[in-house]
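Of the protein chains in this complex, one is absent; all others appear in place.
Take a look at chain A:
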C-alpha cells in the first residue's frame, strides 16, 4: 500500500497517461557529421543518441567473416543520465547484455551478406534515462542504420509493455519499471509482423502474457509510424536540397 499507486482507479498512470498510451516521441536523423549515419531519439524523458559507422574494414582480422559483415554494438550510459550520478565501467555486465540484445535484434534484419569481410559499428549512448532504454536504443539504431544507408529487410521497431497493477500498460517509464513490474520488450518488423526480440524482466503470469504481447505489438506499429515519418521527412528534405 505504501508503494506508489501506479494506476489510479480513474485509469490514469503516474504521469497522466492512460494504460494504452505511449509517451511523446521526437526524433531526428543525421545529427552527427562524423558518423555515416546517426539518429537522436527522445522517448518521453529517455534520450538516446545512435551513431553507425560502416560498413568499413574490420578492426580485427581474426573476426572477419568472408561471406558477410559483422555487427558490432557498443552501448553506453552517460553518468549524468540518471538522478544519481554513477559512472559505469566499460565491462558492466548490464551494458554488455544490452549491447548483445541490440546486436541479436539487428543481425537477422540487416542484410549482412551484401557487405562481406566488413564491419558495421553501432554506438548507442543514453543521455537521459527514464525507463524503456532498450526500446529507445533499438528504435534509434534503426534510424541510424537507415540514415547510414545500410540495407535492411524492414524497420525494426521496439516497444515495451508491462503489467501494471491490474491491466497491461504500454511503454513503462522509470517509476513504473522500478516498482518491480513485469515488463516485456519486443522488437518487431512492422510490415511482416515478425518478432526479432522478446525480452522479459521479472515474472509474469502466463495468462497475462498474451495481453501484454499484443499491446506491445500495437505499440510497435505506432512507433513505426512515428519513425517512418521522421525518415521520410528527412528524405524529402535531402531530395529538396539535392534538387537545388
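Following the convention adopted for this analysis, a contact is a pair of C-beta atoms (placed from the backbone, for glycine too) under 8 Å apart; a residue touches a chain by one contact, two chains touch by 3 or more; residues count from 1.
Rule of thumb we're sticking to: contacts and distances are computed from a predicted model.
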Choices "GTPase-activating protein GYP7", "Exoribonuclease phosphorolytic domain-containing protein", "Ribosomal RNA-processing protein 44" or "Cyclin-like protein" - which one is the UniProt name of the chain not shown: "Ribosomal RNA-processing protein 44"
Contacting the left-out chain in the complete assembly, out of A:130, A:147 or A:183: A:130
Contact residue for the chain not shown (choose from A:14, A:31, A:64 or A:127): A:14
Chain A residues touching the omitted chain (full complex): 1-2, 5, 8-10, 12, 14-18, 21, 23-24, 44-45, 83-84, 128, 130, 173, 175, 203, 205-207
